[in-house]
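One protein chain is absent from this view; the other protein chains keep their places.
Presenting chain A:
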């Protein structure tokens, strides 16, 4: 069993090992969720800080906890913006009549055109490979909301980046 000091030292070593091993993977998800390197760094740091706080409880499966924390922080971010209504772009949502390859939006720019909610749902469904139920559970929203948000996100991607249209067939 060891002394309390030894147990604490072992936990710290375990945490440091987890950080070294998983920071890159976590950073990728965070980058997709936020679309910004600094915001991604903040998101991962916040999640890891919480993991350190509760390490004794989560030691057996820390990654699930950290990812879940990241999703929830994102949820908090969009809920804080809840007072701001999201307006349709209207005319600006129309596809560009000029199919100039140079003007086409990249996938990153297209994601940046989504709302935080749409972006998060899309990342969880298509990058993290979560089912609708798992996504709903992870974000604390209903399955119907996940379904409708996914559809809206894909529709918007098709508008913002027509060249990606064939890539964004909705999952059955």
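Criterion: contacts are C-beta pairs under 8 Å (C-beta built on N, C-alpha and C of every residue); 3 or more make two chains touch, one makes a residue touch a chain; residues count from 1.
In this text, contacts and distances are computed from a predicted model.
For the chain that is left out, the UniProt protein name among "WD40 repeat domain-containing protein", "Multicomponent Na+:H+ antiporter subunit D", "YbdD/YjiX family protein" or "Electron transfer flavoprotein subunit alpha/FixB family protein" is "WD40 repeat domain-containing protein". Within the entire complex, the positions of chain A that touch the omitted partner chain are 8, 12, 15-16, 19, 23-24, 26-32, 37, 40-41, 44-45, 48-55, 57-58, 65, 72, 107-108, 111, 123, 126-127, 129, 164, 166-171.
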